[in-house]
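Here the complex is missing a single protein chain, while all its other protein chains stay put.
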Amino acid sequence: MDVLVPLPVAIPLISAAALTAFGHFLGKRVDDVVALAASTATMVVSLLLVFHASDHRLAYWFGGWRARHGLALGVSFTVDPVAAGFAALAATLMTASLVFSWRYFDEVGTLFHVLMLVFLAGMCGFALSGDLFNMFVWFELMGAAAYALTGYRVEERGPLQGAINFAVTNTLGAYCVLIGIALFYGRTGALNLAQIGDTLAGKKPDGLVVVAFALVTCGFLVKGAIVPFHFWLADAHAVAPTPVCVLFSGAMVELGLYGVARVYWTTLDGVPGAHSGRLTDLLLGLGVASAVVGAVMCFLQRHLKRLLAYSTISHAGLILIGIALLTPSAFAGSAAIVLAHGLLKGGLFLCVGIVLNRLSSVDELVLHGRGRALWPTGTLFVLAAVALAAPAPFGLFLGKSLLEESATHEGYPWLAPLVTVVTIVSVAAILRAAGRVFLGLGPRHDALLSPEPDEEQEVERDPRRSGVLMLAPTAALILAGVGLSLVPGLERHLEHAGDTFQDRHSYVATVLQGRIEHTAVDSLSMLKLAPASVVWSVISLGGAFALAAFALYRDRLVPERARRRAYGWTSGGLDVLRSVHSGVIGDYVAWLTFGVAALGGLLALILT
Amino acid sequence: MSYLPYALAVWIFVVGLYGIITSRNLIHLVVCLTLTQSSTYVLLLAIGYVKGATAPVFADVSVGTRAVDPVVQALTLTDIVVSVTVAALLLALAIQVQKRNGTLDPDALTEMSG
Partner (left out) sequence: MTRQLRLGLFGVSGVGLSALLLWAVAGLHAFGDYHERYGTLLKNVAVSERHTTNVVTSVVFDYRGFDTLGEEFILFASVVGVALLTRDARDERARPRDRLVSDPVGLIGLGLSGALLVIGLYVVAHGPLTPGGGFQGGVVLAGAIAVVYLAGDYRSYRALTPQPAVDFAEGFGAGGFAVVGIASMLLGSAYLHNFGPFGTPGTLASGGSIPMLNLATAIEVTAAFLLLFTEFLEELSVTRLETA
């Protein structure tokens, strides 16, 4: 079974190379078929790896270079359920996107499919890798493919700027990671995560360790779109083609957060002071800031893709909160959110893609009422939004409730209501958009929403284009996301995955000493889902609908003078928030520098 | 003095960032980005350096002669390739920006605000 480990990376890469080499000599449909076959194969292999890794963690050494006397010579892939799960999620989303975009990108020959396959390989490699420099390599591979895919529509100005903002900020994040790697190497002489952690364990951290960890974390947080590194995400989503957005929001951003967690639990875990409540507070602060900023900005958008992008930032904040709490059940909550959110957000983007294809616009106000004919899409859209509000027991409920319970358990009782409020705001925005577009509710003008250049047709409108090919993957993703919590035993498996992920000693034993450690799923302490979670979920759902209705009908519900006064109070703050998201690359990089310096400084205070 | 090469790497990194933030021309910005990357090369190679040692190539010297660290050199090789690729992509984007906007000033690219 170990032979499967390199395949999630090898299959897409070899297929991509083959498509490039032979593309000129092959027929028209071949690239679609090959790409879809490769993606499906990767998905199957990753799922097999998830099951295999549930029993014991796998350490696969490339080139056959096993660790020698506790010294890692080669590059390893260390596969645990979380890593394999990420690879499976990425491959599933990729497969759905490729079905959706069947014949979408004819004009560029094989280029689109090649880049998508390479992107998939980068994501799988990043998830599975056990070596810090190797993670950097796959991180850059993801980036290279993503920048090009974002700028796909070169005839328009928006995609170019979005791609540049994306490329520059993420590249700087990668350079931060690289400096961190150099520092870790200088201290520990190792690039393998297990070995770095082993060498650092037990010793009080000094400037080098703190700053190295801060740099690597910041670099990955850029990818994870956490405030103040998040500015690039909305820009990139607004302009990238729909199938690409599915992967960005569904897997790529989450992989950044996975990187943070992986590096923390393998390198910093053994260091004294790493489990202090203050570190949790710091990461929690970042998560909360992202959740709130994401939700508020989400509500202010009328460009559907930007709206969904800010919602992703908000959920990224929630995922970081789960990681920050440093317990297995909170981690399980984050993992559940990643899975459900990935599927649902992917489905939402595909819905927007259908709307764009049929109605040539993604502006909520322009689309007012025009979506009535697209009722299957509208139904799925609303269903996904409802699932994001985590109504028990569907959709995001498992993740959200695990998160809330853990937070209360760890002494942060204010997190549960905060998470609920954030959920209400971001889901209300999606419901409001759905109401306007698919049902024609509410007025055609809304001063609150940011004016945004609209998106034109992604591809030539083709009446022969099969609606089924677009609708089927959308429905599949959304229904999978809705029903995820109902999978029997999922909660136990996620808790087990969280336990395995956070067990550094077992990780080191598997990687450096080649020991196979079997872990049982049953012997775990499980969090009983308290009625409080159900209450919060009801509040989320009800609140989201109420807020959406309020947003649509506030002209009629609230007298003019009260509205003007409220607007006067809030507009200052909202305008500042909007102006900060200026779209100018210089501003983004200034914020990035600030973020790195601040995070580094705070970590220094906490850890030394 | 024995920490000067490392300090140099830090200086290059920060200067590169400054260049990016104050840039008025996308080509200049790409070059600053490349400059920022070169700080990582300096850091890596400085970490691996051994005083009075030769390159880790044992074609005409015997194995066991003092040599510098080969691992950081391999890392730097990879690093250089990464830098080339990002620069190529960004320059391609810059050319297209010039065509569509008529300007290469990053501060003038405000389509993405809000």
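The letters A and B name the chains in turn, as written, and every chain counts its residues from 1.
In this text, a residue touches a chain if its C-beta (ideal position, glycine included) is under 8 Å from a C-beta of that chain, and two chains touch if they have at least 3 such contacts.
Predicted model, so just to flag it, every value in this text is computed and none were measured.
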For subunit A, the residues touching the chain missing from this view: 3, 6, 10, 13-14, 16-25, 60-65, 68, 71-75, 108, 111-112, 114-115, 118-119, 121-122, 125, 133-134, 137-138, 140-141, 144-145, 147-149, 151-152, 154, 163, 179, 183, 185-191, 206-212, 214, 579-580, 582, 584, 586-587, 589-591, 593-594, 596-598, 600-601, 604
Residues from subunit B at the interface with the omitted partner, ascending: 2-7, 9-11, 13-14, 17-18, 21-22, 43, 46-52, 55-59, 63-64, 67-74, 77-78, 81-82, 84-86, 88-89, 91-93, 95-96, 98-99, 107
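Simple rule for what comes next: only the chains that are shown with their structure count from here on.
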Whole-Å gap separating subunit A and subunit B, where each centre is the average of the chain's CA atoms: 28
For the subunit B and subunit A complex, residues of the former touching the latter: 9, 13, 17, 20-23, 26, 29, 33, 36-37, 39-40, 43-44, 47, 71-72, 75, 78-79, 82, 85-86, 89-90, 93-94, 96-97, 100-101, 106-107, 109-114
Residue numbers on subunit A that touch subunit B, as the complex places them: 133, 137, 140, 143-144, 147-148, 151, 154-158, 160-165, 167-168, 171-172, 174-175, 178-179, 181-183, 185-186, 191, 234-235, 238, 300-301, 450-453, 578-579, 581-586, 589-590, 593
